[in-house]
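I am attaching a structure below and will ask some questions about it afterwards.
One protein chain is absent from this view; the other protein chains keep their places.
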Amino acid sequence: MKAAIIGGTGYGAIELIRLIHQHPYLEVGSVVSNSQAGNNFSESYPHLSGLTDQPLGKFDPETIAENHDIVFLATPSGVSSKLVPQLMETGIKCVDLSGDFRLRSSEQYETWYRRRPANHEYIQQAVYGLSEIYPEQIKTAALIANPGCYPTAATLGLIPILTTNQADLASIIIDAKSGVSGAGRGLSLTSHYAEINENLKAYKLGSHQHIPEIEQVLSDESGTPITISFTTHLVPMTRGIMCTMYLTLNESISTKEVVDLYTNFYKNKSFVRIRPEGNIPATKEVHGSNYCDIGLHVDSRTNRLTVISVIDNLVKGAAGQAIQNANLMFGWDERSGLNQLPIYP
Amino acid sequence: MKAAIIGGTGYGAIELIRLIHQHPYLEVGSVVSNSQAGNNFSESYPHLSGLTDQPLGKFDPETIAENHDIVFLATPSGVSSKLVPQLMETGIKCVDLSGDFRLRSSEQYETWYRRRPANHEYIQQAVYGLSEIYPEQIKTAALIANPGCYPTAATLGLIPILTTNQADLASIIIDAKSGVSGAGRGLSLTSHYAEINENLKAYKLGSHQHIPEIEQVLSDESGTPITISFTTHLVPMTRGIMCTMYLTLNESISTKEVVDLYTNFYKNKSFVRIRPEGNIPATKEVHGSNYCDIGLHVDSRTNRLTVISVIDNLVKGAAGQAIQNANLMFGWDERSGLNQLPIYP
Amino acid sequence: MKAAIIGGTGYGAIELIRLIHQHPYLEVGSVVSNSQAGNNFSESYPHLSGLTDQPLGKFDPETIAENHDIVFLATPSGVSSKLVPQLMETGIKCVDLSGDFRLRSSEQYETWYRRRPANHEYIQQAVYGLSEIYPEQIKTAALIANPGCYPTAATLGLIPILTTNQADLASIIIDAKSGVSGAGRGLSLTSHYAEINENLKAYKLGSHQHIPEIEQVLSDESGTPITISFTTHLVPMTRGIMCTMYLTLNESISTKEVVDLYTNFYKNKSFVRIRPEGNIPATKEVHGSNYCDIGLHVDSRTNRLTVISVIDNLVKGAAGQAIQNANLMFGWDERSGLNQLPIYP
Partner (left out) sequence: MKAAIIGGTGYGAIELIRLIHQHPYLEVGSVVSNSQAGNNFSESYPHLSGLTDQPLGKFDPETIAENHDIVFLATPSGVSSKLVPQLMETGIKCVDLSGDFRLRSSEQYETWYRRRPANHEYIQQAVYGLSEIYPEQIKTAALIANPGCYPTAATLGLIPILTTNQADLASIIIDAKSGVSGAGRGLSLTSHYAEINENLKAYKLGSHQHIPEIEQVLSDESGTPITISFTTHLVPMTRGIMCTMYLTLNESISTKEVVDLYTNFYKNKSFVRIRPEGNIPATKEVHGSNYCDIGLHVDSRTNRLTVISVIDNLVKGAAGQAIQNANLMFGWDERSGLNQLPIYP
């Protein structure tokens, strides 16, 4: 089967190409970049010289639909909302990596993204692609709203405890940390090497656009409207996200019991690994892979649960989960193309 | 005046030497390292070649007392408890950078440090050297227990709000992040370059020895016993600590009001800088300097206050604050030797 | 087919496991680590939790030979020389990643490694595993001396020009730079994070044990005894080697002509990519992959050729080339298990 990739010069597109290159059933049919159409791929990315080199194409929904079986949109929020409807009309399956189809509420989108929302009809068709939680809906979806990087790490780490009645739902605090590749390839002083190296920086306090996305998922899964505290930090490394999350427990339970709960919750899920008691994952331990590793600790002094969830922001937080969703959509093993071990060190 | 430095091959000692080198009234009389006695300093630290080079001495309390006016102990916890009594007997002023004299409760020390505590008589004489909070006691102290790096950043960031009745004292969560130099020069897999670079790692969940130290100060300052949640992370950078701290507010107040409260609280304090609303400090902005910069944000959705406090762990978190305390003990301007601007980038 | 890996807790072994995990014909039968026998793999390497986890075994040549088809020795120099003879006696194929069987001259080994050489009989049987240059000998070898990381980058970059008579063979200068993972997982102050981060350091001037290895290959290929200047530097990054190499040209030739010469020389070689004129490779462009990328520049002002050759030290410089050699030994496509794209960024 053939995949088209739109937004071909960003880090999301590059990672899709890397992963599809190893996919047993999928190959890259074409890569579209309006801004660099006509150029060869390896001019922007010499690491692909002589490998999957091909000229970048222009966006043309009909040609794409004729020659491909699925489209991955690695375009920014605000662009996907314009392209997806044109693609959907041709009947081709779409996986959108932007934030444009994730929020069911257009008001929320306008508030947090400060931009006009996508057409509501398409938002309604979109299935939120958190692969471990919504596999059945994903299998039959025509349009996947692929989750954000922070929401993936945060929600996978919180959902199991929220489905019990053991945690105070008003107590959730998410202290999130990300490598710099999450900010993309666009130039900015906050991605400028000398400003970021040897530096740790908090940003967008109380205003990050992933807040309503996380709240939507957690509210759905707990059945109760949830409001979170969410702080994001930029860490001097390229890849990796860690969410350190705090919840007050309603009753006294042990770390061992929480580990058992999580292990059981994810027992058939290939890409979520629950660490045993006393073992907390580090971001490097999932580098380059589609795993989400989760560590758990109950502090009996404060009766709070700490959940630590790590992913590679470009894999499970973007391109990897997109392919996992495509695998589900085509009825393949969800691990197809994603069975690489983490690269260590 | 002359200072002796004990523990001369660790990063704390090196930083003391750097700062004292610029001090108008203080100079390094001798540097003691039992493990490397007889060697020249520049064998361990070539960056000092030809500058303050001198042979490392052996520990001898009487010689030290005869030739110096103050002693800085940059020795590990468990070592200072043995050396300080010998020095105190000679009558010389001591500033101890270890954790051995910080906790008033010997039981707490044994619980968290898993080691025998110092002689209780000396613990009682020790003044906790958080310079901005206890300047009067420091001025007349014979022995300073210099605060830990995390406790300095955490307590300076929390005390102003705790002295009001506006925060829920049971709600304090401290998500702390540190550069790797905090772990010292001793070899360990958790300081091994290939394991730490491009990696973010949480460690010592619920068991860090700085927990009782922070709780002691916060309890003292608020007048109420306080228990905190405290998580430490290792960030791939050499210097810098950030504490991101969360408190539930008892009433609705604005970020502006909190900024005013903090600005007023620290109005005569040279080394604490409160950032205006919307401005959050990054660790690089205090690199190499004795500043503690604090940013504040009230999230009206959750009615939580987020405090972000940054220091250079080796300066305000260790050697710099030790010198600030010495300045107070000798009646000098507390900024003496510490007026370097942060080094940026 | 089944592979045994000896030296199972080093970075070389870990990288072998990662690559063999994706190999279509090879799987990891067992991993041997005398120092950690009995422990599970994931205790040392949590990134492998739940994946290829198994207990580490003890070294027993007969059991290894019975249950495996090939052995990879990721043991240090000085250890391999003792283990290889025991394994060879059983008739099993061996690929040794240490320096013990690379130098034909035992005197040279003693001089540069300051250690007793391996038994000369086994040295004579060993084939130097520079896959692109000695494929025929490798195919029939019983023992492969897998090349060092620096020698791989250096010799692949120099051999094409040395096989012409266009360069002054006495003029070769190799300025080499490596990431820190090349120093392995053993603790040392030169791999201590705070000493290496934000630092660039030259080491082992004129005394690096890879000097005689490079000279041996270059002398063989040029047919003339060659002596080189070789300087190694430690760069604050985990993976990657770059050799910047300088040769004086005997006659005036253009960059274009040199690019053509190299392109032609490596035209059927999957893992060597010659960049076009004006395009110089960076280490990140081969990260995680088995490629050796080479850039070329003739400076007409000085009539010197500059060759820049980059590899991932743990892949083409160690485990990847070892598997490439195994592929040749078994008659498989040399790319088997090695077709991953570089991971970028």
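For reference, chains read A, B and C in written order, and residue numbers begin at 1 within each chain.
Methods note: contacts are C-beta pairs under 8 Å (C-beta built on N, C-alpha and C of every residue); 3 or more make two chains touch, one makes a residue touch a chain.
All values reported here derive from a predicted model rather than from experimental measurement.
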{"item": "Identified contact with the non-displayed chain, of A:Ser33, A:Ser131, A:Asn146 or A:Ser181", "value": "A:Ser181"}
{"item": "Of B:Glu195, B:Glu215 or B:Glu285, the residue in touch with the unshown chain", "value": "B:Glu285"}
{"item": "Absent-chain contact - pick from C:Asn67, C:Gln124, C:Asn199 or C:Asn264", "value": "C:Asn199"}
{"item": "Residue touching the undisplayed chain, where the options are B:Pro76, B:Pro135, B:Gly206 or B:Pro342", "value": "B:Pro342"}
{"item": "Hidden partner chain, residues of chain C it touches", "value": "173, 175, 177, 179, 194-195, 197-203, 205-206, 227-229, 231, 233, 235-240, 242, 244, 246, 280, 282-284, 287, 295, 297, 299, 301-302, 304, 306, 308, 310, 345"}
{"item": "Interface with the unshown chain - residue positions in chain A", "value": "11, 179-181, 183, 185, 187-189, 191-198, 236-238"}
{"item": "Interface with the unshown chain - residue positions in chain B", "value": "11, 14, 17-18, 21-22, 45-52, 181, 197-198, 238-239, 273, 275, 279, 281-282, 284-288, 293, 339-345"}
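The rule is short, and it goes like this: only the chains that are shown with their structure count from here on.
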{"item": "Centroid spacing, where centroids are CA-atom means, of chain A and chain B in whole angstrom", "value": "38"}
{"item": "Distance between the centres, which are taken as Cα means, of chain C and chain A, whole angstrom", "value": "36"}
{"item": "Where chain A touches two or more other chains at once, by residue number", "value": "197-198, 238-239, 282, 284, 287, 345"}
